[in-house]
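For this depiction, one protein chain was excluded, whereas all remaining protein chains were kept in their positions.
Each chain gets a letter, A and B, in the order it is written, and its residues are counted from 1.
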Amino acid sequence: MISRESLIKDLQKVRSQSPLVHNITNYVVMNNTANALLAIGASPVMAHAVDEVEDMVKIASSLVINIGTLSKPWVEAMIKAGKAANKKGIPVVLDPVGAGATAYRTQTSLQIIRECKPDVIRGNASEIMALADEKNITKGVDSVASSESALQIAKGLAKDTGAVIVVSGPVDYILDQQSIIQVGNGSPMMEKVTGLGCTATALIGAFIAVNENILLASAHAMAVMGIAGELAAKRSPGPGTMQMHFLDELYNLSDKDISNLFIEGHEQV
Amino acid sequence: MISRESLIKDLQKVRSQSPLVHNITNYVVMNNTANALLAIGASPVMAHAVDEVEDMVKIASSLVINIGTLSKPWVEAMIKAGKAANKKGIPVVLDPVGAGATAYRTQTSLQIIRECKPDVIRGNASEIMALADEKNITKGVDSVASSESALQIAKGLAKDTGAVIVVSGPVDYILDQQSIIQVGNGSPMMEKVTGLGCTATALIGAFIAVNENILLASAHAMAVMGIAGELAAKRSPGPGTMQMHFLDELYNLSDKDISNLFIEGHEQV
Partner (left out) sequence: MISRESLIKDLQKVRSQSPLVHNITNYVVMNNTANALLAIGASPVMAHAVDEVEDMVKIASSLVINIGTLSKPWVEAMIKAGKAANKKGIPVVLDPVGAGATAYRTQTSLQIIRECKPDVIRGNASEIMALADEKNITKGVDSVASSESALQIAKGLAKDTGAVIVVSGPVDYILDQQSIIQVGNGSPMMEKVTGLGCTATALIGAFIAVNENILLASAHAMAVMGIAGELAAKRSPGPGTMQMHFLDELYNLSDKDISNLFIEGHEQV
């Protein structure tokens, strides 16, 4: 059951264990992703060459696959790394950035799901819907569909894949075949900073590295995102300073800050 | 005719229409470019795979091509995307970063001009001059030639290509075969932040997506850059904080801020 205590405990674990999170992610967010993982206490590594991804993932505690600026050689490396992670029992999280915007993104996401069996899939409503219904149209990489409308589809996707599905939005839904957790933290200004969705996915990578309860770990990551985002937004006149303050808040996140946790629900389904 | 009113009107359009701007740009600035487009109210997407650029550009309102960290597979995608944009009537802006520094950059810029018929070409004085005279030598990607000396060459380039030419500098020249607009806003500290030229090109992408008058739209983008840059510089002790304040200023840019618009001239030629 998610609670302030469970979140505090996992955050402490991330900070004390400093898990190595192997990221194969997009060019836009690499710097932010690495900084967010450092700020929360994890140890990031970025490596995408087919010549080394298997070696790198073997020493990692989790693997983050993000298709934001995908191309053939990167997809090849993602799948190679994902398979090696599966073999070693290292948890995998997938961010299907822009699924639905182009057939290539949708097909690649589905291929990665098939071949790398991700433990978590995190996207906005449009992206999650695109994974179930290829005809659904995304406007670029930003979300147009509502989280609520994606919920039924997400449940189906959880059933089909066995993965925890995270649908990001004003309220985040974190669900598997048994339960749904709703986290209500966050700030509208977060949508004006590029790549905070990708950061959420990377933080899921950090939390699933320290807690085998993937549903709970994923919810903890989303909660940390939302709480830090709220605190940062209060101090930021715009999205530029927001980006920096967000990292400061992740770094300084205290038990007192975590008392802002806003769980809207945790129910069995 | 450019005026505070025309700028306010186009800025409102960018914010209300939130045009999808497809960027094929360089690794250095991708994050800043995406953040600047979000801050001004547009919707950025980065996609460079030959497998998807045609699909992506079809759903976009404009295409930004920036050769800052070019290589063969990227150039192939740029040209594929540019041709698809031409076919669909989607406006294209080219940033020939470092043209003149190496033959490869100059030749690639000229190839893109030939094959993708950009509606706007924006560069510093050295880059613009290199497109007309390959023997002109650029020192890296920063400008050494003066905007003024590039002006005659820019006029020739406008005539040869039919494109609006933007020559960035302390005074920005925005010109086509009939008119020249001079915008005098900006701050010397902007040269100490990497990629603000690339940001200018991306903002041109946002403004040409909402106004078919390409000359005026390009001037509006340069004015927004300069005004936000001036405001940010006032609040920033150095280029690090400048980068963040610049995004904040773009995000918060008000009609009152726009009263700082400094048009040095708008004349027929």
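Quick note on the criterion: a contact is a pair of C-beta atoms (placed from the backbone, for glycine too) under 8 Å apart; a residue touches a chain by one contact, two chains touch by 3 or more.
Small disclaimer: the values here were computed from a predicted structure and weren't measured.
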Residue, one of B:Ser71, B:Gln178 or B:Ser254, that touches the chain absent here: B:Ser71
Full-complex contact with the absent chain, from A:Leu11, A:Ala34, A:Met129 or A:Ala158: A:Ala34
Missing-chain contacts mapped onto chain A: 20, 27, 30-31, 34-35, 38-39, 43-52, 55-56, 59-60, 73, 243-252
Hidden partner chain, residues of chain B it touches: 26-29, 31-32, 68-72, 98, 101-105, 137, 139-142, 191-195, 236-241, 243-244
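By our rule, only the chains that are shown with their structure count from here on.
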Gap in Å, rounded to a whole number, between the CA centres of chain B and chain A: 33
